[in-house]
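The complex appears here without one of its protein chains, the remainder shown in place.
Going by the order they are written in, the chains are A, B, C, D and E; count residues from 1 in each one.
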Amino acid sequence: MTALIDIAMTASWVMLSAAFLIGFARLVRGPHLPDRIVALDMLALIGICAAALHALETGATAYLDLALVMALVSFLSTVAFARYVEWVAFRRADQANPPPLDHADD
Amino acid sequence: MEPALAILVGILVAVAVWLMLSRNFVRLLLGFAMLGNGVNLSIFVAGRLSREAPPLVVEGEVVLGAAAANALPQALVLTAIVIGFGLLSFALVLAWKAHERLGTVRTDEMRVAEPERTP
Amino acid sequence: MLTVVLTPFAAALAAPFLVARLGERAVFLFALVPAGLFLWALANLGEAFPGRIEATPWVPGLSASLSFALDGLSALFTLLITGIGTLVVLYAGGYLHGHPQLGRFFAILFAFMGAMLGVVLSDNILALFVFWELTSLTSYLLVGFESGKAAARRAALQALLITGTGGLCLLAGLILLAEAGGSWELSDIALAQSWLQDSPLYTPALILILLGCFTKSAQFPFHSWLPGAMAAPTPVSAYLHSATMVKAGVYLLARLEPALGGSELWLYSLGIIGAITMLLGAVFALLETDLKLVLAWTTVSALGTLVFLLAPSQEPSVTAAMAFLLVHALYKGALFMVAGNIDHEAGTRDLTKLSGLMRAMPVTFAAAALASVSMAGLPAGLGWVAKEMIGTAKVADNIGLTLTAATVANAMLFAVAAIAGISPYFGAKSDAAAKAHEAPWTMLAGPVVLGGLGLIFGMVPQLAADRLIAPAASAVLGTKATLEITLFKAFDWKFMLTLATFAAGAMLFIAWRRYGAAWRERADPILARGPDRGYDHVLAGLAALAGWQTRIIQSGRLHRYVAASFVVIAVMVIASAFRGRFALAGLTDTGRVIEWAVIALTAAAAIVTAAATTRLLAVTALGMVGLGVAMLFMLFSAPDLAITQFMVETLVVVILALILIRLPGFRLSADGDGPRWLNLGIAGVMGTLVSLLLLGVLAEPFDMRLAEWFAAQSVPEGLGRNVVNVILVDFRALDTLGEITVVAAAAMGALAVMMRAARKPDGGRGPDGGRAPDGGEGKGR
Amino acid sequence: MTNRSPAKEPGAPALLVLNLMLMLGWCGAFGTFSPWALATGFAAGFAALWLTRHLWGTLEGSYFRRTIAGFSFSLFYAKALVVSAWQVARQVLSPTITARPGVIAVPLTATRDVEIATLANLVTLTPGTMSIDVSDDRSTLYVHVMLLDDPDAVIADIRDNFEARLLEVLR
Amino acid sequence: MNGWFAALAILIPLAASAVTLLAHARPKAQTALSLGFAALLLADAVLLMGAVWRDGMVVVQASAWDAPFGITLAVDTLGAVMTLIAAITGLACLVYATAEIAEEHRRAFFHPLSHVLLAGVCGSFVTGDLFNLYVWFEVLLIASFGLLVIGGTKAQTDGAVKYVALNLVATSLFLFSVGLIYGLTGTLNMADLARVVPRVENTGVLNAAAMMLMAAFGMKAAVFPLFFWLPAAYHTPLVSVSAVFAGLLTKVGVYALMRVVTLIFTHDPAWIHGVLLWTAGLTMVTGVLGAAAQNEWRRILSFHIVSQIGYMIMGLAIGTKLALVGAVFYLVHHIVVKANLFLIAGVAQRLAGSMELKRSGGLYAAAPWLAMLFFIPAFSLAGFPPLSGFWAKFILIKAALDERGWWIAAAALVTGLLTIYSMTKIWGEAFWKPHPDGAITVTTAPRAMTVPIAVLAACTIVIGLFAQPFLAVAERAAAELGDPAAYAAAVLGALP
Partner (left out) sequence: MIELLVAALMLGGSAFALVAAIGVWRLPDAMMRMHASSKAGTLGGSMLFLAVAFGLGDFGTAVRAVAGIAFLLLTAPVASHLIGRATYLLDVPLHPAQTRDDLAGRYDLKSRTCRPPDTRGREKP
């Protein structure tokens, strides 16, 4: 690896690390259900980026496969969570005294 | 980095134990999922870590490079992950059905098999 | 002799079928079994001393052999068991006329007979113990024979628990005895006295064996089961609880006398316990009104007397014991059968309601009178002989106190003999007597024969003395014993004392007739605190303890179970860790930003999962933990692992979301999960422990043998470049097979959970959860 | 999909296969299968086929039209994605968030499910817009817009730039 | 050839589960296949036992990869005996099940899951690899989860929640310990571990890992105070299921404990055996007291499983040859007896209408055959001679007294007494006491139920009356357990 790639790699890792931490902050902060789902979806995306970067770093295509699988599979959890929130919404509509929105699924 | 991961494993296990002490069965199962993560990671760490290369024999070579990661713990963890998944998914379905049949997911309210009255 | 012991067992197996086939006629066939064995025993009386041994290997690995020895002692017992057995079988045929469970009764009775023969004939300790326990077991079944009655069940259980306790002590004692004596054969142990009594095991072995014998022979304070056992049908009381089984303890004491006797411990424990039991039995006999119970208490007293007699380990007392053993078996068997006849024909056993039976039951009276004479120790019966020898024993032990005790007990027994054997037949004709008529001949044969034998032996005492008592005493003493019996020796102080005893007994009888009711009234509260109540208290205490313990340990609350499990594990692991070197690995490299970021993130996500107060946050944070772990796998060269981890974690999260949808709103927060500090503590300790263990593991130099082998063999042998894959599908394919099985079984299990049985709805059926009896409705739906 | 003289003229798929074969031949000739070689091989093959298009039937053969439309749409779309990401980046990185979001209802021309779905997905990845849902009667696409200054412009943009181009590729 | 017998002990039940799953739509064929494969497993177990007895330890390197690299199947006498008993119990319970289970239970995968369970059990007995042992533990665990809930009643679901939760804890612990041990030694083969463990430098870590592994096995074996899951669940499932559980599951834990304590963790015997001894005593006493507090057939029996596990651990803890003989003998005896008692409980419920002792009774008068069939295992369990339990208890008590273990011997004796108490409680309430609702009308049970019970009862009597051959087997098993070097040599050959 040349110095250019080396530096770019380091910078990229730093940026991805920061992205992970910031995305996670949103996951925790919420405040509503969709916010957390967006955050997790994006964290998976950053994971994909990390896998691709690692593939580039090591030259092992196995990590590219990882990125590929993640790209396909992470979608499933997002779908499931979205369905979950929809169901929460439907249930709230039936509830006489729904809980506060940031505790909508309690 | 092994020691750092060892401490992470400890944190995962602590959290898992905390969750498993809950009276809420679903929380307990979240704890088990967490415990599974911790334990799998611990096996991985116990087999020592390598950043250099995955245990894939490079095309044209016969023997894995010396710096490549130890493959055995990876195989073990892979088996353990899948097994843990089997157990957890069964348990989750059980939680669902337990709620349906017993009307609660709180284990301290589940008193059918061991009723309050009989010692 | 194996055949002798096994014959009754064979009869036991055949009995139900024979009864089913032949009806009650089978009884006469049954009587032939003990009768034949009786004849065998008579024929073998000659070889009484020092005894004949036959051995059949059984479990050689445990030194258990079916070795049997016939000497004077076992011959005496064998004759009693088979002789009285014959009469009891006949008697039971009449007594249980028309009973639906006759076949079962005889099966158990014969099993008992075989077991009892086994006890008295066994030379091998283990075999003896086996038969010993079998007598307890068969006794249990016989006492509870009238199982519809709660009293019978209680009595059976009490008998079994007390004799069972003793049996377990006995087992331990016998094991120690065998170790100390260096052999499992009684004939060897008998010769081992010299070193046996110096062994440190002597005292524990003796105490344990005594406990076994005392419980079996109803010695104070373990006597309470014997009166209770009177719930059994009368033939059983006559056979087991007077003539044979209760004497098994006495038998074993006598048998071990050569090995264990002669020490102070032996002398005082037998002497004191025997004396107390003797007095106690006599007193309680006077306070009872139920004819069978009166007899039972006199049996207790007699057993006390026998133990008492065995205490000094001297020839006169031992011969006296053997004589009294024989006498007691004869008269007590007879009296029980008489009591049974009265109960059977007059409809009651209550002494206060029985009088004037003479006219209705003359033969019964005759037998009772004969037996009572023996019991009272009057000259015409063999009892006289026995009393005479008791006098000898008293002198021999030189203790004035016991002499007094024995005299008092004798006086009381004289009175009881009058009460039980004579009083029901005289006086005004009671209601019971009006209905009564004589019993059938099968029920008369027993008492008449036994009573008659007492008379014969009394008239010709030397007959019994030479052929039975002396050989038995010889066997006990280990040296040839002889004795000379005459009906009357001299007007010495012993004779005077005996006469005085009779006089006191007679006065006591008169007093009983006048004040008996008042005594009983006053004694009742005392009786309520006796060992019988003690038994109840012990059982209640046991139940309370069991309940308390179970409520604490098995509380039915999962969170306590989990907490206890973790605490126990933590404690054990910590304790173990201190027993050796515990070096910890330190951080050797600085790591990369992304690694630290992922580690921090995973840890944070884990903590968020635990602290989350909404379900979705918990689940998404869990998903983040999974992602973090996958990233770590990736960063440390495990792409396959990362893929699997990510896929599985995603599936878990999906399933979680789908399952949570189906659960109603509940707070996922830790509400009600207390005590919080304790849980936090447990979690913290477990986490720390895991970290430390792992750090400890990392400090150990790693053995790369396996890793290197896989690295080298994967391509040439496993034909694959992905070493992990090769391990999974080839080197460790068996793991993978199991893993696949787990997943398949998990799927089947999950489907099984989802299937709801098409049953009646739950509820109303208590802790078996409304599971209907499967036979009733399970099938064919 | 029109195919005016099926007996003589090969259809678009057959030409695509031919083009790919030419591409592979090109790569084989150069002995490399790098992305660059593949791309140039495809372009060269396409050019060769286009130059010899009289052999393959009409000048307006659907293969050439749709391939070019596809390429141009891809380029357009890639540019849109970059632009939109850039826009987001500017928003996100600016000291204060000045977004004026809103949801608008976009009437749909497309009728087939695949068309609506594709359109909705494309809308999401392009500047400032994100499709939320389609009404149950499939007449309206609801779009969230991050900088909603002129709703009609956005609607027009979607209809003219996206829907039209997309339908060109798909129909 | 011998090697195949070991491999088939896993493969037959696995094939059976696959085949029965395929025959799911054909009830009769499925049942026939299920029984046929169970019989086949029994035949294989007999052959395996014969092979081990004749030729010594059977060692198979799976797919011919040398130990310690591949997975080794290593069957010594103990393993062969356990496999044989598992096969017998499995067949008996499956035969019983044909009369017990309804169509809805069959449809809930009763047969495939039963065979998966057997595969897990047999796999645990024949494997010589620590991680592979974990895998088979999981196989039997997940199968037990499935079997436990078949029927779907409230009580089952409740019991299953606790059973599942606590077993998940145990399982995780097991896996973690395996990881630690692998990290310390770099190997997983048990024979190899036996050689390498003494070389470990960080002995404190090793001790802790060993204790954690033992705790995991102890939890599976239901020792004090980790047995909560057992009494919480064992009284809830189908009778044939609870019988298999009662007979086999905890014994797998005991087996594993015996294996690792005698083979691998021989480095600090004072500590490990001391801990085991206390565990044994407390397990015996708490278990039997728990039983004394119960009033339902299967709850009583469940607590007794716990208490009797204590006896087996006691033998292991004392650790002398005689004590190990006792433990092995107890193991064998207990599987037969306890499975049978659960089966009998099912028949008793069928006749008397309930397993609640209060609502039961009259069986002695109405069904003397059942009374006799109960009497044999019940009093064998209580340790009455000349039934199998007597010898087991006798050997252990003798072993304890030989080592001057006064208090453990006393605990064993007291436990024996309280066992008598419990068995007579059942006898008094369910058999002697008249039935509270009047007479019992059904007095017979299908032959498919009575035959297995009778066969198992016959085993109890045979083991009792003709104890010598069984003792000889136990002695050989104990001798092998006492000689880890021979085990290692048999598996590893001449490896240094």
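Here is the rule we use: a residue touches a chain if its C-beta (ideal position, glycine included) is under 8 Å from a C-beta of that chain, and two chains touch if they have at least 3 such contacts.
Worth saying up front: this structure is predicted, and the values here are computed from it rather than measured.
A.B. asks: Among D:44, D:104 or D:167, which one is in touch with the chain left out?
C.D. replies: D:104
A.B. asks: Where does chain A touch the missing chain, residue by residue?
C.D. replies: 2, 4-5, 8-9, 11-13, 15-16, 18-20, 22-23, 25-26, 32-35, 37-39, 41-42, 45-46, 48-49, 52-53, 55-56, 59, 61, 64-65, 67-68, 71-72, 74-75, 78-79, 81-83, 85-86, 88-90, 92-93, 101, 104
A.B. asks: Considering the entire assembly, which residues of chain D contact the chain that has been omitted?
C.D. replies: The list for chain D reads 33-35, 38, 81-82, 84-85, 87-89, 91-93, 97, 99-105, 107-108, 111, 120-125, 128, 130-140, 142, 144, 146, 148, 151.
We take it that only the chains that are shown with their structure count from here on.
A.B. asks: Using direct touches as single steps, what is the fewest number of steps from chain B over to chain C?
C.D. replies: Between chain B and chain C, the shortest chain-hopping route counts 1.
A.B. asks: By CA centroid distance, what chain is farthest from chain E?
C.D. replies: D
A.B. asks: Please indicate the chain closest to the centre of the assembly, with centres calculated from CA atoms only.
C.D. replies: E
A.B. asks: Could you check chain E for residues that touch two or more other chains and list them?
C.D. replies: If we look for residues of chain E contacting two or more partner chains, we find 131, 135, 138, 142, 145-146, 149, 152-158, 160-162, 165, 169, 176, 180, 183-184, 231-232, 235-236, 293-294, 296.
A.B. asks: In chain A, which residues are in touch with two or more of the other chains?
C.D. replies: Residues 58, 60, 62-63.
A.B. asks: Report the residues of chain A in contact with chain B in the complex, numbered from low to high.
C.D. replies: Within the complex, chain A contacts chain B at residues 58, 60, 62-63.
A.B. asks: Could you pull out which chain B residues touch chain E in their complex?
C.D. replies: Going by the criterion above, the answer is residues 20, 25, 28, 32, 35-36, 39-40, 42-43, 45-48, 72-73, 76, 79-80, 83, 86-87, 90-91, 94-95, 97-98, 101-102, 107, 110-114, 118-119.
A.B. asks: Can you list the chain A residues touching chain C in their complex?
C.D. replies: Per the touch definition, chain A meets chain C at residues 10, 13-14, 16-18, 20-21, 24, 27-28, 30, 33, 36-37, 39-40, 43-44, 47, 50-51, 54, 58, 60, 62-63, 65-66, 69-70, 73-74, 76-77, 79-81, 83-85, 87, 91, 99, 102-106.
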